[in-house]
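Read the structure below first, then the notes.
What follows is part of the complex, with its chains left where they were.
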């Protein structure tokens, strides 16, 4: 078994050992020591509109159910029957009055407590106690939400969600400020894309400002051409082509993009100032906001653009493009990514339409952009698979301020990784 | 050749162009206002309010073709083989387009791996001389709603 000491040695100043990406034993540790300890994003309150609304979630490979209780609170339960361990809920989302296990019809309240057992007299005198949490769908130790974004931790002890998220919450605040009704909602379905690589490889690409004009040249070139030559794109497609072409930033431009580093491995990358949309619908929307916040604040919040904010290790929010991405490790070399879109409640339809186009363009399984990213992730995994060369370099930008051209955010992730992985259980 | 046989032949020829990588000639089969749509679930009716696996106008189709041919595109080449069947004309759309339904399976060979895709296809065809042009190609994958790896090729 890998000792903590050995694990600590895998992350060194300026380099990490390939085993952190390829060793199944390390992956098992990551599940138990990182994902089971951190606050992991599991869903948004808008997905739980009424009492009994539920969605499924996964943390550290544990099957969970997130449910709205009658009192409006949100409970996160292990999706596992207290009787013989059966998966209680198979649907990905839905609504129930109480949960019912399909095997012997034990039922559970939305707080997970055992509610009823057919022919319970069979347990007379066995000390069977329906109030025993072990017989219910056990709730996870800690659940908290920040302005609608629900997180859970599988460990009872630890920092509060607010302390955990720290400055990353500004990304969420900004999105909410942009919503005329001050509310966000998950809408428009979800992409679930599997990548054949370790979960960290995805995270390490998150703010990588050096790769776009290189990796994405195969989509940048035709997109740029498409914006000039026929066939004439529809407005939506023109926007999509613009998004693709936008990967073609110069190194200088990328070097000017700051990436902020936060505790617990969180990071945030700024976005380019979006040229203000000029269509009438957008102007009308802007007026709505001004009515709510006043001109000055609206100017500020609309210019406060974030490309992506990473809630290490489980999710990232693309604040400006209104997208949530959830990282679900399945195996040392397999990761499921869920992509959700957020709707600014009260904003004109055209804005959400843009969000949908952007999700289709940037992260659908058919995304012209992601094709090349995902191919790269797999090539990184494959390149490190065999032994013989053991170290990965992480020195870029070690002496510079953190920008999208620096690997500072990767070092920040690994600093958190090392702390989680070596901290006593 | 009966009309349905002619339509079937048209769909076979369309598929062959994709399988041979003759993307330009395939692209030329579509009208200027065409859409290539792979919904994220069979009941999807609105590509603007829900995400789609593909939703492309000619400009985006053209960009995809550009990438498929780009010397630096990764995870390529992809080779496909379409098998088209159950071809049925199904009346006309409100705008008069001929509605054709079919089923397909497509073997995709990429990165030394063979994958199978399949499902239902609906074409909206516009008469064009003694042939047709495609105004809509909607592909409902059997596994729509599931987990996907990358989908680079047109179905």
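Letters are used for the chains, namely A and B, taken in the order the chains are written, and counting of residues starts over at 1 for each.
Keep this in mind: a contact is a pair of C-beta atoms (placed from the backbone, for glycine too) under 8 Å apart; a residue touches a chain by one contact, two chains touch by 3 or more.
These figures come from a predicted structure and were not determined experimentally.
Only one copy of each distinct protein chain is displayed here, while the full complex in this structure file has the stoichiometry A x3, B x3.
Here is the rule we go by: only the chains that are shown with their structure count from here on.
Chain A and chain B have centres, each the mean of its CA atoms, that are 32 Å apart.
For chain A in complex with chain B, the residues that touch the partner chain are 187-196, 215, 217-219, 221-223, 225-226, 231-234, 236-238, 240-241, 244, 336, 339, 341, 349, 352-353, 356, 359-360, 364-366, 368, 370-372, 374-376, 378-379. The part of chain B that touches chain A in the complex is made up of residues 32, 38, 40-41, 47-60, 62-67, 70, 72-75, 146-152.
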